[in-house]
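Worksheet: one structure, shown below.
A single protein chain has been omitted; all remaining protein chains appear in their positions.
Letters A, B and C mark the chains as written, and numbering starts fresh at 1 in each.
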Amino acid sequence: MGKRSKVVASFDEAVAGIADGSTIAFGGFALPGSPFNLTAALLRQGAKRLVCVGNTTGGPRKPRNPDIGMLVENGQVAKVICSFTAAPRASDVLPFTPYYERGEVDAETVPQGTLAERLRAAGAGVPAFYTPAGVGTQLAEGRETRVINGREYLLEYALPCDVALLRCYQADEAGNLRFRRAQRNFGPIMAMASKLVIVEVEEPILPAGAIDPDEVHTPGILVQRLVHIPPAPDAIWPTLKETR
Amino acid sequence: MGKRSKVVASFDEAVAGIADGSTIAFGGFALPGSPFNLTAALLRQGAKRLVCVGNTTGGPRKPRNPDIGMLVENGQVAKVICSFTAAPRASDVLPFTPYYERGEVDAETVPQGTLAERLRAAGAGVPAFYTPAGVGTQLAEGRETRVINGREYLLEYALPCDVALLRCYQADEAGNLRFRRAQRNFGPIMAMASKLVIVEVEEPILPAGAIDPDEVHTPGILVQRLVHIPPAPDAIWPTLKETR
Amino acid sequence: MPWSRPQMAERLAREFQDGWIVNLGVGMPTLITDVDMGEKEITFHAENGVIGFGPVAAEGHEDIHLVDASRRFVTLPPGAAIVDHADSFALIRSGRIDVTVLGTYEAAANRDFANWKVKGAKGGVIGGAMDLAACAKNVFLMMEHRTRDGTSRMLAECSLPVTARGRVNRVITELGLFEPTGAAFKVLDVAPGVTIDDIRAATAAPVEA
Partner (left out) sequence: MPWSRPQMAERLAREFQDGWIVNLGVGMPTLITDVDMGEKEITFHAENGVIGFGPVAAEGHEDIHLVDASRRFVTLPPGAAIVDHADSFALIRSGRIDVTVLGTYEAAANRDFANWKVKGAKGGVIGGAMDLAACAKNVFLMMEHRTRDGTSRMLAECSLPVTARGRVNRVITELGLFEPTGAAFKVLDVAPGVTIDDIRAATAAPVEA
């Protein structure tokens, strides 16, 4: 372990080689864990026809940080798979919405727990599972259900991804990750679900062995590329003001 | 959180009220995480017709520590669900084996990963899932399979338990658990799968807040009863010699 | 006089039982973290894996890594724990959440509700609501009794696509606290100065006083 470092020097290097048509998981729930710098690099990198998986396409708030919605605006996205694909208030409009309404991008709207479990299933070699979420709703129309012990469940399939873009607090050179507080959210399961896991790291990358094995949140064997986030203004470090 | 302590004074108090017919998950893989003291208390408590879930019924080695095999010998077990229900070498005989051969106790032999995933599914509200393990073997005979993306999978059902008996390293009064090293094994998923989670704790129970929320392995809302393990000879503290 | 939103939060929280694990939806339900629970021990669970969180942080004491499911900068009292999204929804689907309090567009006497898709919208605002609605032991709704144009949100059956069927236990509005019984909304409490006739006039479903 750790003979070779997984650290790369820049965000651009970190996203190099992501292919057109890739399915990409974007970590984060609200601000914590959102890979703003890697997303910005992907906007520059320009991969096309992406399938973007994340909790949301990005809200209507300003100032905006790089998100799936910006990739949509940049013409890089074929489809999104999210638990939010519209604005909570009818008066708000997501940047994503006009593209969706014009049919320029497709969307799959998934209950958040189902999204999490489909990612986890992909990372666990479980191709499909049953869940009670969504039964009896429009989402279940025409889909396969099954009654188990007297209750109706919906069949859901694993959601494997080609790439995960994540942000965490600490990492060592072997790729072991630690998230801080609510930053953990989708991070560990997106790492499990993805073939290429790329992480922007807030603290300087630690030498292998600096993280106690009991305190690792994502084991390094799941992680391929790490990049340390330089101080602002060379990188995106959102402030409290932007997220209120 | 933590206004009321979950700490009880003795192993006997910890297992009080476990009903006849309960399904009980026993933590541990080899020595680490095995709830020897709670198992000893269950032998005294005497609940009958138990369904015992664990990695193994207990090996042929001596000296023996309390295990599922002893509960079988004590006439308390109707069925075991384990990944090992025979001795690896034909020359060895598990204490459990004669009872099984005479039909006095039933057994379900389950691949270890399927056992882990069935427990995790129960704890995740997933009633059933598909797995590749066991396909094409005697275990799959007459059972439901399904081809997904060209590969054949076996349908497996969640394994919910009434009680989990676990051993961990540290806990706080709110029931948050930390396992040390290989002690973690089945602990977190058996806690997820069970309605009543009872834990023997190696270190003195910590006040709520003494464990950093990022370093909790099992959240306290899953745990009902904690008991601190007193020093030997008042409690079982296996030594290296016994486990070689 | 109808209840204010903090009064609605306070009244609804009186329905919580000691020891409950409580999940709060975005918007109005977040007011419940400000309610004094007295002797009751209540644990707040957020979809993003924050278990046992406390009140919103005082200004200047926010932790940029610590938000609840409504993006509020919250605090962590002793005993809190963090899990990932899969484990957080494992707690939800396995029935560990005693109550979820959700905002909604519509509540129905038949115990359905609709809070994820407005008329004509492409896409939806599901978040964790479908998992919570299907699996929490109790589903409480918190909402305005009518839309701004005066249309009732309290219906016999939902007009919008439902979030879950037959799962609602309580609905609180500015006018009162209700239990949907299948056929009607049963009145459990009424805001001061509000009459049953006021409620009937504002409700597009039978009301059982």
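Basically, contacts are C-beta pairs under 8 Å (C-beta built on N, C-alpha and C of every residue); 3 or more make two chains touch, one makes a residue touch a chain.
What you see is a predicted model, and the numbers here were worked out from it, not measured in a lab.
Note that the absent chain touches A, B when the full complex is taken as a whole. Within the whole complex, the absent chain has one touching residue among B:Gly17, B:Gly75, B:Gly136 or B:Pro204, and that is B:Gly136. Note that of A:Gly27, A:Gly123 or A:Gly187, the residue touching the chain absent from this view is A:Gly123. Where chain B meets the missing chain, the touching residues are 29-32, 55, 83-88, 90, 97, 100-101, 107, 109-114, 116-117, 119-120, 131-139, 169, 180-189, 217, 238-240, 243. Although one chain is hidden here, its contacts on chain A can still be listed: residues 1-4, 120, 122-126, 172-174, 176, 192, 207-210, 213-214, 216, 219-222.
Throughout what follows, only the chains that are shown with their structure count from here on.
By C-beta contact pairs, the most connected chain pair is A-C. For the pair chain A and chain C, the distance between C-alpha centroids works out to 27 Å. Centroids of chain B and chain C (each the mean of its C-alpha atoms) stand 37 Å apart.
Between chain A and chain B the centroid-to-centroid distance comes to 34 Å (mean Cα coordinates, whole Å).
Contact of a single residue of chain B with at least two other chains is seen at positions 124-126, 213-214. Of all residues in chain C, those that touch two or more other chains are 76, 82-83, 86, 89, 92-93, 135.
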